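Heads up, one of the protein chains got dropped from this complex, but the rest are sitting where they should.
Order as written gives the chain letters A, B and C; numbering starts at 1 within each chain.
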Amino acid sequence: MNPAPAYTVLAGTLMSLAGIHWDVQWHVDVGPDTFFTLPHLMLYSGSAIAGIASLVMVLRVTSAQRAGHPADPAVGGSPVRVLGGRFTAPLGYLVAGTGAALFLLYGLLDLWWHSLYGFDAVLDSPPHVALFISISLTMVGSVIVFAAARAQPWGRIGLVAGIPVLIMFTPLTTNAFSRLGLPIDARLAGSVFFAVCLVLMGAITLRRRRVALSIAVVLGLMQLFLWWFSPWAARVYADYVGLPLRDNLVGVPPLLPSIPMFMLVAALVIEGLLGLGRRRGWSARWLPQLVGAAGGVVVSLSMLVQMSSLSGGAGPVGRSAASVTAVVSDVLLGLTLGALAGFLAARFAVLLHLNAPAADQEGR
Amino acid sequence: MNAPSAARRLGAVLAILLSTLGLLMPPVAEADSAAVGDLHVAQTLGGRELTVILRRVTGVPGPLHVDVITHKGTAAGRLDLAVVPTGVSTSASAASVSGTTVDTAAVALSGRPGTCSAVLDVTRAGPWELSLSDGNRTATIPFIVPKQLTSPPETAVYLGFSGAGVLLLVTLLVAVRARRGWWTLVPGGALVACLAVAVTGALLSSRLPPPPSQGGQVDATIDGVDDPYAYSGQRIGDYSRPPGTLLLSSSTTRAGEVADVRLALSDASTGLPLDDVVVHDGALLHLLVVGPSGQLWHLHPIRTGAGVFEVPLSLPEGGHYAVSAEFARRGGGVQQLRSATGIDAVPATGRTTTGSRPEVAARTTAGDLQVGAGARTVADVQVRLSASSLVAGQAAVLSARVGDTATLQPWLGMLGHLIVVGPLAPEAAVGTATQNAQVWAHSHSMGAMPDRTHDTSGTDGTAHAPGMGPHSPSPGLDPDMPGMGGLTSVNGDSTADETVAAYGPDICFVHTFPAPGYYRIWIQAERGYTVLTVPYLLHVTGTVEKRP
Amino acid sequence: MRLTTLLAPYVMGAVMLLTAAPAQAEPEQAYAPVEVVHTEQVQAGPYHLTVGFSTWPLRAMQSLDFTFVPDGGLSGKSGTLAMTGPGLKQGMRRESPLSRHPRKRDVWGLDIQSLPTAGQWSFTFTVNGPRGQGTGTLGNVTVLEQPGPPLALSWTLCSLPVLGLIAFLAVAWRRHRPSRRLALIGVLKIRTPYRP
Partner (left out) sequence: MSRRFLVAAVVLAATLLTALSVHALWAPWPGAARPASDAPRGAITLTGGTARDMVILTVSAPVTGSTALDVRLVPRGGTATGGPAPVVMVSAALPTAGHAVPDCTAVRAPDGHYHVAALPLMMPGRWQVLVTVDGDGHRDRLVFPLNVPR
């Protein structure tokens, strides 16, 4: 089985991820925008690459099936019939391709939106949110593709790399909910929920030790890279275009503070509890919720430290974060959202398994 | 998967796609239509010289934002604004409120020069009138509330492409489901036809002439503004109308007293009231009056009735005053009408009353002028004029530097105005000489000459205001661009209004004097919310001998 | 063979995308200059400021360039800008230091910024400089209603992908009932180590 298409999709999502961080940094540090900037190009070509790779796979599976070869669910998941059965698409590639197609469609809507309202860098405008969801769909598709190939080393490696991409991307989407005026911080809640859910889902799907830790390490590496890349790229591009940087810059990449930096700690807790539960034979009905709640509390509290150290600048606990109510509410938020995340993570893992059963590929 | 469920699914996909298209299309079409820009109208309302700006209306029903700009010396007070729809329609319901006041607003003038704003609600597209009242006088300004439109070719493009998209899916469905392959040709053919329609529309849309402008070229109606394509009528190339006739209410007045001058415009063909004046150069009507000792008034009488304009005028001294009016009729073309009579002011008996003289922005006394360009100081602002090639029949370049800083304000949409009368005897009473002068010209300046070869020397050109103007160097921009930025409208965007004190200080006029002799000229520019009027007397020599 | 012919247009499209887009991204004066079409005056203590707008009147959500020009230039001066508007909660103000406009470095400003809500906005300037501190407010700046389709329609249209994602998950959930199969496929059993 050739890992190239799956990795092409992954590369596309990585490009989109780096592109969006670069773009947001550009808006904050430099400012003026047209539709045709390099960050936009990176963002769009990332989606185009993922979309084209997915399309190629759909067509290949279709033509293979026409030629009489049965589709292999390990290639991108169970084949799904589309358009009256004319095309047969592996589920993962279908989702990734749909995401990429939606991205291009909503890109047009975004262009129109900017022609009407101008190029204010509002992250949570309707077309932007639709674009982020579309990119997330492509990332979900790549996770499905790699999960289907979990019997192969490249599938496992891809899953461990693909899940952090999705985690890195969630703050962009959850940011849109902050305008609703919810009693809780939507970005914090989203970070806690998605980080725990996706890490746990990866661990349960692969059923190996140290998967959660590996995902957390990759997540940390991506953060380190973007922490360096996005300001650097914005500066270099500004130099290239001949535009000055703005005054009064904070110096923190704008999207990174919302992504858990201490995920490794949470992953250790998750890994430990999961191992304990497995050894003791705890019920699968509630172990994921327990693990999730524990992980959620750790992430939630670590976010408290992270936010205050980044924004306050002084000490690990600054500003109002020191208050007891903040800590209590964060613990409660971590518990509930973590438990929910654990509940869903186990079930998503089941779905990923069912998507490419093939005797669970254990023997291969 | 069995056939019915596949068909159902396809149907669902189709429905989603259709609804998406339906949702997408109208806004796209809306964004394509060019909006109409702001309307700037100068009004001499009683003693106040105001600029009324009707900002473009982007949707109906919607807000009409009105800015009233006051000048130095404008008295504080209150203005009452009202909007009245005036159009006719074949639909009784659309025209049911025509002639009645739909919304009112009050504007408090602070007495400090600047902007006062009001927002009025306009309920539908079509011809409207804005009335301004200061309690004694009421000015009416006709304007058009436009509608966002899609031209028929654009509609064909959108419909064609949407149809093609839908038929693509239908073709696919038929190709998959139909037992006989040739059935596919039916939707396939329709798909090709749709594409042909769309491509034809796309190719045509830029070529087809736009319909005549409602209110600009033809009389506007509600129906016409709603759908100018349907009501475009016969396509004729020429919409122009006959010249007008200018009647002054009285040709004599008493010096030192405020008298309302009433101008009646009538059609030179039919003699009917000329009531189709459109806003041109920032006013409905520009009234120029030249007094016995070289005073110039450049006023903007208010419209008080069909073809009737009024302005209060206080003539300071006895003698003859020459009068001309500039305006544009619907259908195109600017006309300049010179009153055949002018106004004769009889000297005031006994005392000279100056107490109740209205403040007038654009007035000056010339006194005795030296011949030629040079420096003058008007209202504490030094103006330096240099003139080159003052030869009849050759383009003369008049460069003026008004003050030292780039703080000129656009007045009537221009940076500078030049009024020229002549040839005349330099020592004659100016009013009478102007009345009989062959040339009465009016030209505009949009800034300095790009090459700056005609700059006045001996002044420090570095003293620009801190960065307000288009002159300030911006990274990556050409700093030598002449100061046109913001003065010309692109796609109906707003142009700079009088609050933007960022232009100049150099303004340049190019004018060809047709005959040799002495000319009186006045240069007008706005600075510090004051319109400066600077008189000069120039001597234009005869054509240079070709062979010495 | 057939696959190649099928793929050819897509590959060509991709190549075109990748070659055409950098050409458009060339920095050939893609950024419009700041053109002020309207100004208002503010007196902040001893300092006089001219506030310039690149569009007028203002409309909600429509972005524009603002310039804030103190008489006598920026040297030796600093300050903050606080904006209050109908959308912001009571007592909550968007306060930020006055920064130079990126495309007009000799004045303060905000580039391509929009005001989110319609209504009356005010801008409060606090300027520190050689003549001490001064505060002034430009009040009653009317922001008209947002142009374009109603926001609810835009959000509905743009939430279709997320609804699709949820629907996709719901269908998968209904079809496979993962809760019933947790134990069945032994999710929590650790697999024998792949490489011990």
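Everything that follows uses one rule, which is that a residue touches a chain if its C-beta (ideal position, glycine included) is under 8 Å from a C-beta of that chain, and two chains touch if they have at least 3 such contacts.
The model shown is predicted, which means the values in this text are computed figures rather than measured ones.
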Chains still shown that are in contact with the chain withheld from the display: B
Touch criterion as defined above, residue of B:38, B:134 or B:267 at the omitted chain: B:267
Touch with the omitted chain, as defined above, among B:221, B:295 or B:339: B:221
Selected from B:46, B:312, B:331 or B:447 as touching the chain missing from the view: B:331
Touch with the omitted chain, as defined above, among B:241, B:262 or B:444: B:241
Residue touching the undisplayed chain, where the options are B:143, B:161, B:231 or B:536: B:231
Footprint left on chain B by the chain that the document does not show: 84, 86-92, 94-101, 152-153, 155-156, 159-160, 163, 180, 182-183, 185-186, 189-190, 192-194, 196-197, 200-201, 204, 208, 211, 218-221, 223-224, 229-234, 236, 238-242, 267-273, 275-276, 306, 330-331
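Throughout what follows, only the chains that are shown with their structure count from here on.
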Chain nearest the global centroid, as defined over all protein CA atoms shown: C
Centroid spacing, where centroids are CA-atom means, of chain B and chain C in whole angstrom: 34
Chain A residues counted as touching two or more neighbouring chains: 109, 116, 242-244
Junction residues of chain C - those touching two or more other chains: 27, 31, 103, 105, 147-148, 157, 160
Residue numbers on chain C that touch chain A, as the complex places them: 2-3, 6-7, 10-11, 14, 17-18, 21-22, 24-25, 27, 30-31, 61-64, 96-97, 99-100, 102-103, 105, 111-114, 146-148, 151, 154-155, 157-162, 164-165, 168, 172-173, 176, 178-179, 181-183, 185, 187-191, 193-194
Chain C - residues contacting chain B, complex: 27, 29, 31, 33-41, 50, 52, 55-57, 59, 67, 69-74, 103-107, 142, 144-145, 147-149, 153, 157, 160
Footprint of chain C on chain A - complex, ascending: 30-34, 36-38, 41, 44-45, 48-49, 52, 55-56, 59-60, 63, 95, 98-99, 102, 106, 109, 113, 116-122, 126-127, 129-130, 133-134, 136-137, 140, 173, 204, 207-209, 240-248, 274-275, 277-278, 282, 284-285, 287-288, 346-351, 353-354, 360, 362
